[in-house]
Each structure stands twice: as C-alpha cells, then as structure tokens.
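Every protein chain but one is kept in place in this view of the complex.
Chain lettering (A and B) follows the sequence in which the chains are written, and residue indices restart at 1 in each chain.
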Amino acid sequence: MTKGKTWFLPPDRYFDPDPARRGIALELYQAVADLPLICPHGHVNPALFSDQNATFGSPVELLIIPDHYVFRLLYSHGVPLEKLGIRPADGTLTEEDHSRQSGTEYQRQVWQLFADNFYLFRGTPTGIWLASELHDVLGVDEKLNSANAQAIYDHIAARLASPEFRPRALFDRFHIEAIATTDGAGDRLLHHQAIRASGWQGDIRPTFRPDAVINFLLPAWRKAVDALSDASGVTVVSYATLIRALEHQRAFFKTMGATATDQGAQSAYTDSLPIQEAEAIFQRALHGEATVEDWQSFTAHMLMESARMSTEDGLVMQFHAGSVRNHNEALFERFGPDMGADIPERNEFTHNLRPLLNRFGNDPRFSLIVFTLDEAAYSRELAPLAGHYPAMKLGPPWWFHDSPNGMRRYLESVMETAGLHNTVGFNDDTRAFLSIPARHDLWRRICADWLAGLVVRSMVDLEEAHEMIQDLAYRLARQAYHFDRGGQQ
Amino acid sequence: MTKGKTWFLPPDRYFDPDPARRGIALELYQAVADLPLICPHGHVNPALFSDQNATFGSPVELLIIPDHYVFRLLYSHGVPLEKLGIRPADGTLTEEDHSRQSGTEYQRQVWQLFADNFYLFRGTPTGIWLASELHDVLGVDEKLNSANAQAIYDHIAARLASPEFRPRALFDRFHIEAIATTDGAGDRLLHHQAIRASGWQGDIRPTFRPDAVINFLLPAWRKAVDALSDASGVTVVSYATLIRALEHQRAFFKTMGATATDQGAQSAYTDSLPIQEAEAIFQRALHGEATVEDWQSFTAHMLMESARMSTEDGLVMQFHAGSVRNHNEALFERFGPDMGADIPERNEFTHNLRPLLNRFGNDPRFSLIVFTLDEAAYSRELAPLAGHYPAMKLGPPWWFHDSPNGMRRYLESVMETAGLHNTVGFNDDTRAFLSIPARHDLWRRICADWLAGLVVRSMVDLEEAHEMIQDLAYRLARQAYHFDRGGQQ
Partner (left out) sequence: MTKGKTWFLPPDRYFDPDPARRGIALELYQAVADLPLICPHGHVNPALFSDQNATFGSPVELLIIPDHYVFRLLYSHGVPLEKLGIRPADGTLTEEDHSRQSGTEYQRQVWQLFADNFYLFRGTPTGIWLASELHDVLGVDEKLNSANAQAIYDHIAARLASPEFRPRALFDRFHIEAIATTDGAGDRLLHHQAIRASGWQGDIRPTFRPDAVINFLLPAWRKAVDALSDASGVTVVSYATLIRALEHQRAFFKTMGATATDQGAQSAYTDSLPIQEAEAIFQRALHGEATVEDWQSFTAHMLMESARMSTEDGLVMQFHAGSVRNHNEALFERFGPDMGADIPERNEFTHNLRPLLNRFGNDPRFSLIVFTLDEAAYSRELAPLAGHYPAMKLGPPWWFHDSPNGMRRYLESVMETAGLHNTVGFNDDTRAFLSIPARHDLWRRICADWLAGLVVRSMVDLEEAHEMIQDLAYRLARQAYHFDRGGQQ
C-alpha cells in the first residue's frame, strides 16, 4: 500500500481528557469491551446469513451503496447519486448502464470520488464508523485519501474475497450474541427458515413490522396487504380480517424467535376508533377513497391495536416517531426511498401517547419502547413518561443522534429523570453490517466516559458505575427485548 | 447496624474534576455553604411548626409517602402504590386495611421494598437528596441495601423519636432564615396564626395561591369558592365578588407576612376579557355550564387580573406553566392528585405572555417570576423576555430540572442572555422537609462549580465570582421575594 498517514485511534479515544476521568472511563470500558453484542433492532438483510457462501461484493457495494449516512453527505456537496453507484428506480438506466456500473472501472471511479471527499466526514459519526470499519475490520492501516484510494480498494477487495470475510464468519468475529432483523408483516421469513434449516447456530431473529399494511396512502400498500393475505392464509378483505391476519403472523413470527414488533409513524398520535369506524375507513382504503384524515385516524387506532396485541402475546412494542420521509421529491421519484432525504420534525408525546398509556401503560404484560428524533422531548416529555408508566421505556438515541454528542445529550437529558432502568441500552439500527461493532463500541465508550464523569463528581461510586456499564453495554438490551427469556425455537 | 458500604460523599462532590476548576469551586462553595437558607417557594405543611411537639412519624411516613419523586420511580418499575403505603382515595380500603398500614410490620415491608429497589435511584437527583437526608440529617453511615434495611429502619425510628428531630428543632438546625408555604386563597392560615401566637421565632410565611378558586373545571372548585367566601367575608356570587374576595384575602395574607402569590396553568396564555364577559363566564361556571373555551379564557384573564393586583398591592407574582396534571387517569381515580403522574408539555411564552407584559411589564411596581418545564424555552423565549422587561424575572430550574444537569443546563442557557440579575436564585419547591438542606446544598455546589468554570475560562474574575455566588446562594432570592424588606408583622 502507498505510504500515507495512519489512523488516529488510541485505546482511550472518545474519552474526556481529564486524567482522573479518563482512567476510570478506560477501566469501565475495558470491563465491557469484549462482551457479546446484543443487536435487538436493525436492518441487516437476513439473506446474508441464509447462504453460507454469501459475500459482501465490492468495496463500493459494501461501504457506500447501502449506507445513506455516507452518500447523503457527499450528495449535500453536489456529488450526484448517479456517480456513487446508486441505481435510479425510475427506469431511466439502460441494461448497458447497469452492466457498466457493475464493472470494476466504474466501481473504482466511485471509490476515488469517495476518497477525494473523505475530509467531509471529519468530526461526524460516519467518519468514526468508517475509520473503525476500514482499520479494525478490513485492516487498512492508512487514512483514506486521493493518493492511496486505489491501493486501498485493492486491499479491501482482496479481503472481501477471502472466506474470513463472509457474513457468517464476521458474525462470529464480531461476537454477536443475537441480532434482530426487521421484516414486513407479510414476510414468510424464508431466509430465517433457511438459517435454521442450515444448522448454523447464529441467533438471527425477525421483528414484526406492520407499517406497510397499515399505511394505506403508500402506493405499495395493496401489494403488502396481498402478501399478508398469502402469508397468513387469512384473505384480508376487511378490518376484521386484517386484524386476524396480523395476529396470525405475529404468532408465526414468535415461533421464528421474534420477541418484538416495530412501528413507525410521523406523529405519535394514538386513539381508539369504534370497530365500525375502523372498518369503514379500511373499506374506503380498499376502494381507493380514503382521505388523509382517515389515514391519521387509522394510524392512531392501529397503534392502539398493536399495543393491545402486545399486551396479549407478549411481543415488545417498539415505536419510532417523527421522520418526514422522502423530503426531496425529485430525488424520491428518481431513486426511491432511503436516500438520505428523511428529515425529522417536531414531535409531541405527552398528549399523543396519553390514550395508549392510559389503556395499557399500567399493564404488567405490556412493554413499549419509544424512539424520537426530537431531542427537545427527551427531558420534557419522554423521560417523565418513562419515569412513571410501568410499561414504557425509552429507546437509545436514534438515527442522527447515534453519535458522540447525540449519546451524551441523551444520557445527560434522560437519565436523571427516567432513571437508567427505564432505558433499554443500545441498538445499532443499521443495514451496514460492517458498522455494527463500531457502533456498539462507540456506545460503550461514550457510556463509560459518562459514568466516569459521574464517578469523579461523586454522583455514583465506582462499584455502582461497574454495575451500570454492564447494564448499558449488555444487560438492559437483553432484558428489555426478552432475549434473556430464551427463544421459542 | 450491620456492616455495609458507606456513602460516597466527599467534600468536593458534584464538582468538575479539573483540579484548577475544582479548587475554585470548593473555595466558592465554602464561602456560602453555611449561609442561612432562603426558602421562598415550597409546599411544607405549616402544621409541622404550629405544634411544638409535632413529629414526622415513621421512616416511611417521613421519606416515602409524602415524596412523589421517590415513589414515582418505584411505580415505574412495577411496584404498586398500595405496597408503598400510599392510601387510595377511592374508598376501597377498609378501616382494617388502614389500621394494618399504620402498623409497624407493614411499614417495615414498605421500607424493605424501598431498600431492595434503592439501586433505581443511581444517578438521579432523588438519589442525591436521599443520601444526604440519610447520612447528613439522620446519621445513617451505610448505604441502604436489602440486608441492612431493617437495622437502618430501627436507627431512623429511634432518631425520629428524639426531641432533636422535631420539626422546629430541625428548622433551627437547617439554619432556615425564612420559609414560605403555599396556601389556598380561602385558607384562614390557622397554623400560621398559631405559630405567631406560640411565640416561636421561626419565620414561616404564607403564599397566596388562587388556582383552586379560578379553575372552575375541577370538581373541588365550588368547595374552594365557598371557603373563599367564608374566609374573606365576601360571599362570592359573581365575578365582581370573586375579585373583591381575592383582594381581601391578599391583604390578609400580607398581614400574615406573605410577600408573594403563586399561580399555575397548563398554558401561559394571558388575555384580558371585558368585565361583562368575565362575569358571564363566571355565571356559567356557577351554573355548571362553562365550557373548556370558557375555562381557557378565564384562566388567561385571571392571570392578567393577578398581575393587576400585584401591581397594586406589591405581592410578587409567581407563574408556573406547562404541567399536564394527572396524566394517568386510572391512577388519579384511585389515588388522587400528586402521584408522580404529572407530565410536562411544550410551552409557548413569547406570544402568550405578550398581553400581560405589554400591560404591566414596564411598571416598576410589578414583579413577575416565571417557571417552566420546557427547557427549549430557556434560551429561545424566557431569557430574552427576562433580559428585556423590567418586571419579569426567571425562576430557578423547576421540578424535574432541579437536578445537577438540569441546573447546569439552566445556568448555561439562561445567564448569557438574561444576565444573572434577572434571575432569582433558588427555591426548593418541596413538601419533603428533610430534603430542604440537600436541595439548597446541591444548588450551591452546582453554582459554585459553574462559576469556577467561568473563572478558569476567564469569563469572570475570582472577585466577581465571589459576588455572584453570594447572589445565587442567598441574595437574589431574598431580594426577589422582598424578604429583605421586613415583614408586615
């Protein structure tokens, strides 16, 4: 490899510089650095594990194309997505174009562009993850730059061709104890079944995500409903059959190891409709006559219904609120969703969650984990709610806030009011499999540093801090997602 | 007492670990650590002081039952309030149940449950206060745990039986210079009168709180209005008589040493109604026909009226906004209010306070102290308002934010824009009498540490910091609440 600058990754990185605090942070971090990873929420493709010979493709296919954190920042500086290997979904690319994009020459051009702009990631969490992926996982010694870009490309490509870099091998190397994928309500979980059938022992669990069959304003809704009908054996022709089909699939997901569901909505509004009204709305949706008001009411109602089902079947309910999807319409039309153009909005929880929490929040069978992109709600609404209702817990800092400062703000805003045990540790929430260790490592480091800060200010003693770092790094996530209860396999 | 771990309470606790900063923080803290306590806003029961032989009851009655900060967190982990000595208000408990709950065996069970879950308070302000109460006030050497719970119960119970632990004795030991209680508009202040009549010199002042006679949607409203009629001698049958009765009682409170009023509302909306409209709404309320809109208008109007009265009679007006009371309806029905289920909501001040500030904000006779639970309003709305209007000052971090991080965020967000002298020092706002020294001590420590941070960054010099810590710890509260003007006794 050409000689360049090496990475700057000392063992006490991301810790406060105060020597007393740093020493304690390092002690706490080292106590959990090698614990297995609990990954209860994420978007890794299970197909990576169903075939023991699956590979990650090229460096570009591994590190750039699937990671909207990466290409969003390049796009914001005027780099067109077409130059980054992202394929338009609008059919404007010819077969020839596609074939060219798969070629090494094009891939190398993308990589060069990435290297030329690598300075843009300075001080960003993506920069941290990339450094860790390149150095720790892929063995790249030098910082990426324009001059060494092609040599590093060669190095990574060679690594990815070796058996040690197949997904299952990395799963073991990363010391993942259990990982949950995210799967549509109508998914037959064929990859999960194949994993089981293969005899491989990796603990890969599905998560039940019903959004696509609830959100009837999306173009793909009817297709999702059909898939649900097929998978469940309950033909969904009504609200009543929708509920039956969902209940059937939840039970099926449970047999496949699922312990949780996941639901997203722009608003946190919850509200119960009379059954006849829910049915009427659903019929309007089936006939293409539903309104935006219908959609809001139905979303609010289905959150209530999901809570009811969770209370009955014990699946932990996750709720993510506040992302305005596909904000950039031209980009959406050309490239589809998940292109780095989802923008958070203000969210209200105190009033919106009240109906749901009043009905199910005191029930010991129910567990609700809430995520937000609106940090102003941490200390004002979410920590007080989690610090009162037995059923509610607060999820880790989400998405844009899964960063050193984001984590610090979370820990400092939430813990005093909610108490540590009303939170659920960490999850990586990523489709970039290679970034998983880096994300957990960053969380463990920031938590160790936060706890060291409490120790040097005598807020807790060292013995307590050692308990708390175990909670944050491993135990809380395992308990909150019922991974400690054994699967139903 | 069984041998356990001792508390971790070094003299420089809660300070930043940087040696330079810590040294200055300690110097500043020590300069004010023994100053008398000014307690201008709180909820201590004056009955504790009217009878010189009053006691605090059992350890559970002292530390758990009256402190919703404590039992809220236990409840959030699934501990039913019934197991914590909280008495349902819905009449479902028999006399026998009540008698059993007063028994030592039950009290010890509650205490054990508290000790078993004591780890939940790690890193919370309640954990800080409890450590201070147990160690500093009650002489408990060991950290509370499951094994030593009963021995510590015995120890505390023995202390509480001694004369040194009667309320008046602790009032002196805590070095309280003056304390204000909170009292309904229709209160005859019998306990305050008894304190005066007793010849005891403790300075206990009432605060005029008219909420119960304004908020006509509350079930207890009519009873509160009747009490106001009785106490004032003005039979309240109209808006006009309501105002007369309130004015009468404010004058009476002043003769009893009151220097301030306190008003709370969900929203900060202020607006003047024409008198005829205020009268019409009040008549609808008397006839049980008032609407939610009536209630909003009347609340807004009565804030204006209170400001007018304060401008005329000189009582400092306190205004607390943003708490959604009794969020958990099932809990409210069974146990009543103040059960740890009040949840903050977003608040708007710039537009809502404009009518009030435009009418009275430039008047040198008027003083308004505003409190919020919405920290996003600190730097955006409240500090700019307090930094402009002569009449407006900003109250200390309130409720959930009366914590190390809450105080830090307040100091860092407010002071640059409002300036120190548009704030009013500290108040403890508590009904847990034993926690008062701990709360003031924490404020003094966090302020000393904040000022030390300014000194080491050369924002202020040490001489200025010494002035500012006197302001924060003692002088600002005394001035803002007119405790420096002598009582009207």
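Operating definition for what follows: a residue touches a chain if its C-beta (ideal position, glycine included) is under 8 Å from a C-beta of that chain, and two chains touch if they have at least 3 such contacts.
Treat the numbers as computed from the prediction; the structure is a model and nothing was measured.
Participant: Which one touches the absent chain: A:Arg346, A:Arg365 or A:Arg485?
Facilitator: A:Arg346
Participant: For the full complex, which residue in B:Ala383, B:Met407 or B:Val424 touches the chain that was left out?
Facilitator: B:Ala383
Participant: Residues of subunit A in contact with the chain that isn't shown?
Facilitator: 5, 8-10, 12-18, 72-73, 75-78, 119-125, 128, 324, 327-331, 340-341, 343-346, 373-376, 400-401, 403-406
Participant: Which parts of subunit B are in contact with the chain that was left out?
Facilitator: Interface residues of subunit B facing the absent chain: 18, 20-21, 348, 350-351, 354, 357-358, 361-362, 364, 376, 379-381, 383-390, 412-413, 415-422, 453-454, 456-461, 463-464, 467-468.
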